[in-house]
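Only one structure is covered here, and it is reproduced in the block below.
Left out: one protein chain. Kept in place: all the others.
We just call them A and B in the order they show up, numbering each chain from 1.
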Amino acid sequence: MTSDVATRTPGSRSDNVDGRRGRAALRGLLRWETALAGVLIATLIFGSSTSSTFLSSTNLFYIGLNMGEIAIMALPLTLIIITGEIDLSVASMLGLSGTVMGVLFSHGWPVWLAMAAALVVGALGGTLNGVLVAKLGLPSIAVTIGTLTLFRGIAEILLAPRTITGFPPSLTKIGVAPVPGTQVAYSAAIFLILAVIAGIVLHAAPLGRALVAIGLQREAAQFAGIRVNRIKFWLFVLSGVMCAFAGILFTLKNASVSYDAGTGLELNVVAIVLFGGVSIFGGRGTVVGVVLSVAIVGCLTQALTQRNVQPEVQNIILGVLLLISVVIPNGGEAIRRIRDRARRRA
Amino acid sequence: MSTAVITPTPTARPRRLESLLRARELGIALAIIVVFGLTTLNNHAFAHASSIQQLLTGAALIALLGVGETMVIVTRNVDLSVGSVVGLSAYIVGDLFKHHHQMPVVAGFAVAIGLGAAIGAINGLVTTVARVPSLVVTLAMLYIVRGIDGVIVNGTTIDPGSIPQAFITFGYRSLLGIPWLAIIVAVVVAAAGYAMRSFRWGRDLYAIGSNPDAAALAGIPSGRRVFTAFLVSGALAGLAGALFLAIHAQVDVTGGIGYELSVIAAVVVGGVAIFGGSGTVLGAALGALLLNTINQALVATKISSFWNEAIAGALLLAAIAFDRWLSLRVARNLRSAEGAHRDL
Partner (left out) sequence: MHRLWTARRTVTAALAATLLGTVAAACGSSGTTSSSGASATASSVKKGLTVYYIPKDTQNPYEVIADQGGQTALKELGGKVVVSSGTADTAAAQIPSIQAAIQAHASAIVIAGNDPSALCPSLNQAAAAGIKIVAFDSDVNCGTSPSHLFINQANTQQIGTSEVDLLAKEIGSKGQIAILSAAASATNQNAWIVYMKQELKKYPNMKLVTTVYGNDDPATSLTVLQGLLSAYPNLRGIISPTTVGISTAAQYLDTHKSLLTHLTLTGLGLPSQMKTYVHDGTVKQFELWNPNNLGYLAGYAAAGLASGTTSLTTGSTFKGGKLGTYTVLAPAGATGPSVVLGPPTVFDVSNIDQFKF
């Protein structure tokens, strides 16, 4: 029970791994989510101290608008990280799919067809990642750095240095109007629906347990009959499609697209997922945590911008939050280790 | 409490491994020559002495960062903060020169290296003492250091007039036709490569990356070794920052942005396994040189610069796949050599 998930190494054996570790992990998570909820409340208080309109529906609409696409990309990444892999190509796929959609649209394709093509591109990109990581067994961090570069490069070949505009206003209104009857941005609403689905899959479906098992103990999962490679493959395909979808939303929101759309966002998405309590080693994480993390980062950056805090300082704050989010859970163990070592020496 | 460390006597197996690894560096060198040759056929001006110098200087910073990154990656960690360190140290040294024009050149380098080492030490401490995954620590530091850089820079730039000429010479002068930048990098690569092969702590890094449990059982002080790796990585990033200043003679807040991904790409192309345990600093440096040669070759053959990224990405994927194929072959060789005694 005192086994630290962080120092778990592949190949070590213990009985009832899944059961005990799963329950302990769940307990540990509930703590993190509770802490995140507290931080969210504190952020909202902080925000409303800045401006009386912070909690207004307009402002919440803005926050949803700003975070929507990033949040959508965070969902498949959560699942991927839980299985012990990573996908750094998310933002590049957003850019590539938007580019494809734009280029086809500018050549006279009907916009719905262009959007479908963009999704197909997402599936293809995800398939490439999936084949390389799941079928060929290549390390996902290196592969997705490669595909990150490749996808962005293809977008550049297709579109640089132009910008495509002229998308139908009936679609680009998602960038200015909320879902009718509410004040929620379209992308935020879509994210919430997808998050519920992801949450059900991860926490209530056998597939979700399989994902956690893969992340905790790959070989044991394999021996238990879980088709590890197949699941990982399809997760990458899913990630490709969802990031392509995020790319479509991003393009419509901005009513335009250029090849460098979304450059650099992958690190933001990774940071948000990690801050949400998902362990980089795999096997631990909840969708609730990621949703809270998205909300916190969205509200915090909005509040800081409205307080006119320099963006550089905002980066420092985000970095420190990320650091705290991992040091705290491991910190207790570290202090105990140091105390034990000191006691042994004495 | 001390443990005796048993040094294994060299057997036939390591020699075969070594020769396979050396083949990797040779392979990269061959690739560089091939690319160079093909480009020269297309554009004769590419074979000019100045072109070659440019190839070397263009790769210098990434190669330097690659040495430190190799040490870190070999231990199964990663350092994503190097780009931000380059930017911060370049600006701080520049700012010091601007306000203290009499500062000796050596002091400039010392400050840069010291600053980088300090940040590397923080990375190392949090990774080893708090047992935090290095990906997260260095990602956080990437944000934090870049943010601090932004606050300090505050919209200003360091202008060329502020930097003493003696410092700038490192950015462009040559010694007997070889650029100083290339010489500095070569010296660092040689020193690091020797240390990795021949010093105890260098070989310990490989052990830690190959099998952390076994390394701990063998009495290797993993914490201290990993900390040192981060310290060196940070120090070299600081040095790269000073050289950045010398090359450009101007810095603003954009210094070093994006370098971390370029370094990892160069290192992987150079044969360093992303899961640790193998790879050499020479390979990493050659990887950086190969990527830069390809970049410059694309422009020299007038292929639109818009193709650079796509080609770089495809190349990286090819290198990773090749590496995997290679390591599978090595594993098969080892298994056949050991027969039934598998301890993988």
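Basically, a contact is a pair of C-beta atoms (placed from the backbone, for glycine too) under 8 Å apart; a residue touches a chain by one contact, two chains touch by 3 or more.
None of these values were measured; they are calculated from a predicted model.
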> Out of B:V153, B:A215 or B:L286, which touches the unshown chain?
Replying inline: B:V153
> In the full complex, which of B:A29, B:A107, B:A216 or B:A300 touches the chain missing from this view?
Replying inline: B:A300
> Among A:M115, A:I272 or A:L304, which residue is in touch with the absent chain?
Replying inline: A:L304
> Per the definition of touch given earlier, which of B:L96, B:A110, B:L125 or B:I168 contacts the omitted chain?
Replying inline: B:I168
>> If the hidden chain were put back, which residues of subunit B would touch it?
In response: 43, 45-46, 48, 50-51, 54, 58, 146, 150, 153-157, 159-161, 168, 171-172, 244, 247-257, 295-296, 298-302, 305
> What residue numbers in subunit A mark contact with the hidden partner chain?
Replying inline: 1, 27-28, 31-32, 34-35, 38-39, 42-43, 46, 49-51, 53-54, 58-59, 62, 66, 160-163, 165, 172, 175-176, 253-256, 258-260, 262-264, 300-302, 304-313, 315, 317, 320-321, 324, 328-329, 332
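Keep in mind that, in the parts below, only the chains that are shown with their structure count from here on.
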> CA centre of subunit A versus CA centre of subunit B: separation in Å?
Replying inline: 29
> For subunit B, which residues count as touching subunit A in their complex?
Replying inline: 78, 126, 129-133, 135-137, 139-144, 146-151, 212-213, 253, 261, 264-265, 268, 273-275, 304, 306-314, 316-317, 320-321, 324
>> Taking the touch rule as given, give the residues of subunit A at its contact with subunit B in the complex, in rising order.
In response: 4, 6-7, 9, 12, 132, 136-139, 141-143, 145-154, 156-157, 160, 267, 270-271, 274, 280-281, 310-320, 322-323, 326-327, 330-331, 333-334, 337-338
